[in-house]
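Once you've had a glance at the structure underneath, I'll fire off some questions.
One chain of protein is taken out of this complex; the other chains stay put.
Letters A and B mark the chains as written, and numbering starts fresh at 1 in each.
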């Protein structure tokens, strides 16, 4: 059974079965990327375009490697150099790219909803690589893949998300995915950054870090975007570190086998202490490794893979 | 029979036979890019360099996809990051690139004639992807391919080019190509932007849009480069839209099966109304699709393809 979808726009819209299909498929691709020759012909002769309107070398590179290891041709289309600077509309830009017989568009944009607008306007597959504060579904999937790899299953686990929940597309994708697969999700951070209304998504809302990580199986620490704050949401990064920084002392409150996650890039000494980042509980680099496998699985499934007649080898 | 040339610098210097050879070859490649696996081995092990001294994601991407679908290795060489910023001469930069055993250089530059200077200094093939206000021959070829695809032939058709003819390399390439293949060409725009002297190229010069599109088979609407104008050539973009914007009402003056073309990026509401851009006469996205096929044909022919012993499949 394949994924009966043209696009991946959010985890909110996926069923638990669809999420599990992607995670199971990613397991096979994880095996592929650990071979000496990390390459399968699944997307040979197909074109994948990275259309990033916000800078993100890490995510762009992860998608680029995923597509190249599937043997696709990859083109990077950066916003600054593009026709948008010349007054072209977003839809005209995207329709132009599609007209070059492109198979999949990976898109990141600062406006929530922009990726859906594009997906509904073209026939090519569209993958949301982050839209505003809405969702970043492949990050959610790779986080879930990493937890499942370590813990066997997500059902019944307690996962605490720490930081700026309000502006985090990573948080939203994690919440939708984790709740669907039966995890218990807690969110915690300054009251200015952790909306009470998230209780309707099925999560527990906290403002005290120590309560929120009590007996947690997983602590997923979000990046504080210092470049976007300026005393608006909390007084200083020092104060943030004091109240919400995850350090070795606080870690003892969690389960003995707690996993420490972070989507990167890290502000060491602010939201996470170096000892925690580099310690035995950290699976932060595993997340990066798994990201490529999850994105390969997704590109494969969106192009019709998994419908029974292909062999990824 | 192949193309007995090292370079493509202009349509002015091509014979009608050479143009037809490229257009006919592009037909085969259009079939290739519509296959599930859009790839032929014609340029395997050869290197194509995109050397763009002016930003153009669209044209660069079209050439990049064309080269990759021919299985070439493609390197993007952007001007801002290059040695030119360090005082190196243009010819030294280009000779350096050639010395890396590069097969074809695709070059765009703001100086008219610069691409010819380069082509005459090196042994590698050079393709003009736009030089100043001189020519943009592959745009001319893809426009002609698109007209021919819809109308069967160019001979005897009336093609109207609308806009800033003075500064348009697209206009110059179209005029040279269309006149050679027997089309009747009209140019129209503000008197400040439509040189009377173009009559010697064999075109009709107009300043009244309605007269110029009367019974036209094709209207090719050029982009108004608002970023380069500033009240110098016409009072305002609103005034331009009133006098030279192609809208649904004016379209009725043309033939009932008129084709609407635009090289992009479009200023919707200025030189073209949204209804015309998205309407049934528009072949604007077909131009983009055909651009890749035409560029594949050209790269293939310049590398010696079509001389009888190869098979593009």
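Just so it is clear, a contact is a pair of C-beta atoms (placed from the backbone, for glycine too) under 8 Å apart; a residue touches a chain by one contact, two chains touch by 3 or more.
Nothing here was measured: the structure is a model prediction, and the numbers come from that model.
Asker: Touching the absent chain in the whole complex: find that residue among B:34, B:78, B:199 or B:242.
Answerer: B:78
Asker: If I consider the whole complex, including the chain that's not displayed, which of A:181, A:201, A:243 or A:288 touches that chain?
Answerer: In the full complex, the listed residue that touches the missing chain is A:288.
Asker: Using the touch definition from the top, which of B:14, B:70, B:97 or B:283 touches the missing chain?
Answerer: Here the residue in touch with the unshown chain is B:97.
Asker: Touching the missing chain, which residues of subunit B?
Answerer: Touching the missing chain: residues 44-47, 49, 73, 75, 77-78, 81-83, 85-89, 92-93, 95-97, 99-101.
Asker: Tell me, which residues in subunit A touch the chain that this view leaves out?
Answerer: With respect to the unshown chain, the touching residues of subunit A are 33-39, 55, 57-58, 61-62, 64-65, 68-69, 223, 225-227, 264-268, 285-286, 288-289, 291-292.
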